[in-house]
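The structure is given below, and queries will be raised subsequently.
Part of the complex only, each chain left as placed.
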Amino acid sequence: MANFKGHALPGSFFLLFGLWWSVKYPFKYICRKKKKACYLGTKSGFQRLELIEGITKAAFALIGMLAEQFVPDGPHLKLYNHEEHQWDHLMNWQHTTMYLFYGLSGLVDIVVHTTNAVPVAFDKMMLSIAVFIEGFLFYYHVHGRAMLDVHVHILLLVAVFGGALCLSLEVFFRGNIVLELFRSSLCILQGSWFWQIGFILYPPGGGPEWDQMDHNNVMFVTMCYCWHYAFALFILALNYTIVAWVVQHRLKEEQPTEFERLKTSEHDHESEEEM
Amino acid sequence: MANFKGHALPGSFFLLFGLWWSVKYPFKYICRKKKKACYLGTKSGFQRLELIEGITKAAFALIGMLAEQFVPDGPHLKLYNHEEHQWDHLMNWQHTTMYLFYGLSGLVDIVVHTTNAVPVAFDKMMLSIAVFIEGFLFYYHVHGRAMLDVHVHILLLVAVFGGALCLSLEVFFRGNIVLELFRSSLCILQGSWFWQIGFILYPPGGGPEWDQMDHNNVMFVTMCYCWHYAFALFILALNYTIVAWVVQHRLKEEQPTEFERLKTSEHDHESEEEM
Amino acid sequence: MANFKGHALPGSFFLLFGLWWSVKYPFKYICRKKKKACYLGTKSGFQRLELIEGITKAAFALIGMLAEQFVPDGPHLKLYNHEEHQWDHLMNWQHTTMYLFYGLSGLVDIVVHTTNAVPVAFDKMMLSIAVFIEGFLFYYHVHGRAMLDVHVHILLLVAVFGGALCLSLEVFFRGNIVLELFRSSLCILQGSWFWQIGFILYPPGGGPEWDQMDHNNVMFVTMCYCWHYAFALFILALNYTIVAWVVQHRLKEEQPTEFERLKTSEHDHESEEEM
C-alpha cells in the first residue's frame, strides 16, 4: 500500500511494541535487581507476559497480511496476471511476506513460552530473522525510485539492520538490559520513522510536495532521523524513570517500615558490589 | 556446467546435508537434554555419525569434481588452451575448486573424528573456509552477466556468507543448538535455491524464458527467496517435532511405567531450572 | 562553521579527551594491578573522576552547540527560511545535532555515576551511539564536494566508526585496558585529524590552496593519516611510561623499604601467574 496509511499501519505496530518494551524491560530489570515479590515481577508472571506478547505479535502480523491482500486495490491472493503477462501487485506481496515472518516470530514466541521442548533462545533468533528479512526486502524494494524516496527508506534500514544485529547478539547475551533497551529504542525509532516517511512521501491534507531531487532535503531528512532517535532515547529515559519510581513507590506500601529499611541497606550493599 | 543439471547437482548435495542436519541436531539436543541412553544418543554413536558425514562429504565433493572435469564438454584437466591462447573452461575449473575445498573439509572431519591429534574445532573452521571460498568464487563469477542472472546468484551469496559466518561462530560456541539449526536452515535454503536458479535460468522442458532485464522479475525473485527460507524453516520445525516425538515415544517402550513417571518429573524439574 | 575554527574547536575537544584518557586508563590499570591505596586510585576516587568527565563532556557539548548556533553567520535557532523556501544553515544544524548527542552522553555519565538506578554499562552505550551519530551525519555530509575534501572526511570516518565499534565492545568487556587504550588512540587521532583537515581545507595565514583534484594529494593525505596515528600511539606509549614511573615513584615515598620489597616480590609472583 504505497500511501500514507500503508506507512502509518506498520509504524503504529512498531511504536506500540517499542513503547511496550521500553516499559517491560526496565520493569523486569528493576524487579530482578530489587528482588521484589510482586506478582508481575515473578518468573511465571513474566512468562505470561511473553506469551501475550507473542500472541499480539502474531495477531498484528495477521492483520497486516490481510490488510495488504484484501484492501480494495490489493492482489486478493492473485500473484500473476495471466492476461497482461506480468506479476500482480508485487509491493503488496512483498509487504505480506514481511508480515509473514513477523507472524512466524509470534508463533515461535508462543511455542517457546508454553512448552519446554524448544530452547528458549529461539524466540530472539526468529525475531532477528524476521527483522533481517524486513530489511532485506526493503533493500531491493526502492530500486529506481527518486532520490529522497530512496534515502528515507535507506535511513529506515539503519534502524532495521541495527535491530536485527542487536537481536542476534541477544541470542548469546540473553536478558542483557543494555541490549534490550537499545533494541527498544531502535523499535521506537523505526515506528516514528515510518510515520515520518508517510508524512514526507504522501503529505496528508494536500500539503505541498517535497522536492525529491533537492540535496538539502536529503541532508535535512538525515538530521531529522537523528532527532527522531534523540526523541526515542528521551521516551526511553522517561519510561525508565517512571517505572523505577512506581516500583519504589509500591514497595513502600506493601512492606513495613522496619523491614524496608533493612531491605534498602542490603540493596545498597549489593549495588556497591555490582559496581 | 552452465545448465540445469549443473545447478541441480550441488542443490541436491546441499538439500541432503541440510535435511540430514535438521534431523541430527534436534536429535542430539533432545537426547542430551533428556539424558537418554539409546545407542545413537551416546558419545561414540555421535562420533561415528560425524565420521560417516565426513566420508560422505568427501565422496560428494569427489563426485562433483569428477563430474565438472569429465562431462563431455568439460576441460578434462586441461587448464590452458595453447592453440587459442586462452584459459580453457574456466567455469568448470572454478566449480572444481569449490568442490575441492568441501573435499578438504570432509578430510578434516575424518581426521578430527578418528584421531585425538587435532583440536576438534577444526572441522567447523575448515567447513567455514570451504563455504566462504564458495561464496568468494561466486562473487567474481557472475561479473558481466544479465541482471536477473546476477541477482539470483547474489541472493545465493546471502545464504552462503550467512552460513560461513554462522560456522565461524560455531568454532567458539560449539554445540550451540541455535547456531546449528540456523546453519541447517541456510543449507536447505541454499539447496532449494540452487534448484530454483536452475528453473529460472534454464527452464526445463522448453518452457518460456524469463525476461532477464525486467525489474519486476528481480523483485519477484527476491520475494521468492524469502518464501524458500520460510519453507526451510517449516521443514526444520517439522523435523524437530517428529524427532522430539520419536525420542519421547521410544522412551515409553523401553522403560517401566513407574520409573518413567519418576524420570519425567525429574526432567520437568530440570527444565524449570533451565528456564 | 565551514572554516578553520570550525574544525579546530572539535579537534581540541577530542584531543583533550584523548590525552586525558591516555593518562586516566593507564593510571587506573596500574593502580589496580599494584593494589595501591593512594586516594585517586580508590573506587570512589575514580567514580568522582568519571563524574567530572561527564560534566566536562556535557559542558563542551553545550559550548559547541551554542557556538554553532550563535556565531555571527549562524542560524540562531532558525531552521527554515520561509522567504527563500529553503533550509537555513543546514551545516550548523548538523553540527549542533552531533554536539547534542555528546551532550546526552555527558548527561548519562552524570546519572550513571551519581545514582545506582541505572546499569553502569549505559555510559559506554550512549557514548558509542553519540560517536556513531557523528559518523553517520558526516557520511551524508560530504556528498558532492571536491575529491580531496571528501577523502579527508572519509579518513575521519575510519577513526569515528572504529571508536564507535570499540565503545560498543566495551559495553561487554568493561574495563578492558586494551580496548580503553585503543579508544584513547582513536580519540587522539580524531582530534589531530580535525586540526589537519582545517589546515588542508582552509590553509591559515593565506597559504597556497591544495589542489583538490590531484590524486597524489589523496595518496599523501592517506599516508599522513597513518603518521597521525603513529603519533597518537607514540603519545599513548609516552603517557603510559610516565604514569607507570610516577605510580612506582610515589609508592617508594609512602611505604617503608622492608614492606615494599615484600610487596614487590608478591607483585612479581602475581604477574608471573598472569602471564
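Letters A, B and C name the chains as they come in the text, with residue numbers starting at 1 for each one.
The definition used in the following text is that contacts are C-beta pairs under 8 Å (C-beta built on N, C-alpha and C of every residue); 3 or more make two chains touch, one makes a residue touch a chain.
This one's a predicted model, so the numbers in the text were calculated from it and none came from an experiment.
Here 3 identical chains are displayed in place, and the whole complex they belong to in this file is assembled from 4 copies in total.
Definition applied: only the chains that are shown with their structure count from here on.
Ranking every chain by how far its Cα centroid lies from the centroid of chain C, the top place goes to B.
With each centre defined as the average position of its C-alpha atoms, the distance from chain A to chain B rounds to 32 Å. Per-chain CA centroids place chain B at a distance of 45 Å from chain C. Residue ranges on chain C touching chain A, taken from their complex, read 43, 47, 86-87, 90, 93-94, 97, 100-101, 104, 116-122, 125, 129, 133, 136-137, 140-141, 143-144, 171-172.
Partner chain A is touched in their complex by these residues of chain B: 29, 158, 173, 177-178, 182, 215-220, 222-223, 226-227, 229-230, 233, 240, 244, 268, 271, 274-275.
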